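Everything below concerns the one structure shown next.
Incomplete set of chains, arranged as in the complex.
For clarity, chains are labelled A, B and C in written order, and residue numbers in each chain start from 1.
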Amino acid sequence: MRPNQRANDQIRPVKITRNYTKHAEGSVLIEFGDTKVLCTASVEEGVPRFLKGQGKGWVTAEYSMLPRATNTRNPREASKGKQGGRTLEIQRLIARSLRAMVDLQKLGEYTITLDCDVIQADGGTRTASITGAAVALHDAMSYLLNNKKIKSIPLKSMVAAVSIGIINQQVLLDLEYSEDSVADTDMNLVMTDDGGIIEIQGTAEGAPFNLDELNCLLDTGKKGLLELFQAQKNALNNAI
Amino acid sequence: MRPNQRANDQIRPVKITRNYTKHAEGSVLIEFGDTKVLCTASVEEGVPRFLKGQGKGWVTAEYSMLPRATNTRNPREASKGKQGGRTLEIQRLIARSLRAMVDLQKLGEYTITLDCDVIQADGGTRTASITGAAVALHDAMSYLLNNKKIKSIPLKSMVAAVSIGIINQQVLLDLEYSEDSVADTDMNLVMTDDGGIIEIQGTAEGAPFNLDELNCLLDTGKKGLLELFQAQKNALNNAI
Amino acid sequence: MRPNQRANDQIRPVKITRNYTKHAEGSVLIEFGDTKVLCTASVEEGVPRFLKGQGKGWVTAEYSMLPRATNTRNPREASKGKQGGRTLEIQRLIARSLRAMVDLQKLGEYTITLDCDVIQADGGTRTASITGAAVALHDAMSYLLNNKKIKSIPLKSMVAAVSIGIINQQVLLDLEYSEDSVADTDMNLVMTDDGGIIEIQGTAEGAPFNLDELNCLLDTGKKGLLELFQAQKNALNNAI
């Protein structure tokens, strides 16, 4: 039995709080159970050098865990003097996923940076980051629209992410840390709300998995994503 | 007139939330108005090399601002590959202040690390960090006591900090950002709850100040600290 | 039509040269068409700190491109002072994939490091790295066996990797650079020679992809992997 009597294909309670901090153009606290990530979207004029003069915008992301977001304290990357491989891998995933959400041509020469800082970790920090940052990114684009910098929100489709895993031959949705750390297979699935796959990353930590299991993982993931898209929609519909 | 009709010698509303996150031995969200700092205390066995074998404990601190805690986005220090001078100066101040709170001999060979991460900044982040971290440190020592690692809480006295400044020849207590950025003099005062001074740092940003002004700054600061000690006391008296 | 009249589901000519350099316990030059990667396996006694005393071995990997492996010169990471996110992401993938090949418990307290250095790049450097490093790793384990450090080769199964992509709604196997740079979807598939999936990473660079396309990508990838397993087998069967 899963912790808190969760069914195998049940996600944890999701809570999305917009305008969590006051300075950023988009600021979202997202909670997947005990996992809490603050996702801010910062709008800056201009684009990186490699895009200059093309009239296109850019979306990028950075990810970090507070030192004591986890059960034991992790040394601070700023004090170690470099970001680790896991951090860089995750923030590249977040950035790719969110760029798929935006028509960069219509965004114009703005850069939107998504900062995903994990306040508390209990598994699924990268999927919570993507799901929350998508809302913050939407708010940042609304900010540009409201300030007449763009004529419409250049949204291609909403994006969300969820993890799925296999433990003892059971497919489980939205793994928390105690599950994640013993899973045989760990998969992250990023999709659009119209059913397209943006990114699929599956890793056999223990035994390899087969095609049938892969299909079961995908089905279970899609079910979870439907609920996440609804949670995003509800949050964006709330006046703030 | 100050923002929000504050009197010159009035601190902003202070809110101290204990157990803000679940993993750390002490975890406090402190708010000085719109300034919000998460202060966690992490207990580890052992001490740094220079203290090994002396039977004494150690208290240290790290400080960071989330990239969008401020009005414009600051590049992440982890991604720049080093902590800036301001960061290092502040975390050294926090650590010195909190070590004054503890009888390190009675703590025994434990290291307690205070991580102060600024979620939202509006002036006074270092004084909020010290005041909140003192509560987190107290909780971490209670944890050690409850787990029978120490026989009593090795507290010398509580410590808190406040800023005071001079603008247009007016002495103001607990400056927020819009005040701090135009102050002629900026002072941080760290004291114990039995009236001892732990640290005083005063800087003339504009015109130099004189001894009379210094005494007025100190008096005003002491008034603010009395309220902060009361807020700490109230927080620690609450069951959690 | 693909370059060199390749069929959509045809891999490039693969060449695996064992004992390419003389010092390493395993040393393989692998060529996927014009992509050439030198994969060396280095055996060292002992394991990283987090594994000490458990009697288990460790397999890790590092990846790098020579500055002029590509069409324009890339600044050397050693001279920039840090490895980029792409490099770290790739070497983490290589290491995870190869660890799946070995029974670490039976390896005993040895660390085998796979260095994958790209001599010439034309797309698919990470899949060539994994496929070649698997042979070098096998040679390194043979070395340990021949030197009576282990009693049998602790091989769980051979591992290989291939890329598959979608361009203009066509599924293509083993993309070269001119294809990779315009692909809508880019997938890397790592499998064992007994049909298990070790890692699947698919990214929609342009339009999202759907489940049918995913299944087609997987089928095409499996076809390519069968040929790669055969090439590994042939190489390992040759006396050297």
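Going forward, a residue touches a chain if its C-beta (ideal position, glycine included) is under 8 Å from a C-beta of that chain, and two chains touch if they have at least 3 such contacts.
Note that the structure is predicted; figures quoted are calculated from it, not measured.
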Assuming the 3 chains shown are copies of one sequence, what number of copies does the full assembly in this structure comprise? 6
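Definition applied: only the chains that are shown with their structure count from here on.
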Would the interface of chain A with chain C count as same or different, where same needs over half of all numbers used to appear in both copies? same
Rotation, 0 to 180 degrees and nearest 5, that superposes chain A on copy chain B via CA atoms: 180
Where the centre means the average of the CA atoms, what chain is farthest from chain A? B
Which chain is the middle one, judged by CA centres? A
Express in whole angstrom the distance between the two chain centres, defined as the mean CA positions of chain B and chain C. 50
Measuring from the mean C-alpha position of chain A to the mean C-alpha position of chain B, what distance in angstrom results? 33
Could you state the distance in Å from the CA-based centre of chain A to that of chain C? 28
Contacts with 2+ other chains: residues of chain B: 81
Can you check the complex and tell me which residues of chain A touch chain B? 21-24, 27, 34, 36, 38, 40, 42, 44, 62, 64, 66-73, 76-79, 81-83, 87, 113, 115, 117, 119-121
Help me check something: in the complex, which residues belonging to chain A touch chain C? 82, 84-86, 88-89, 91-92, 96, 100, 191-192, 195-204, 207-211, 214, 218
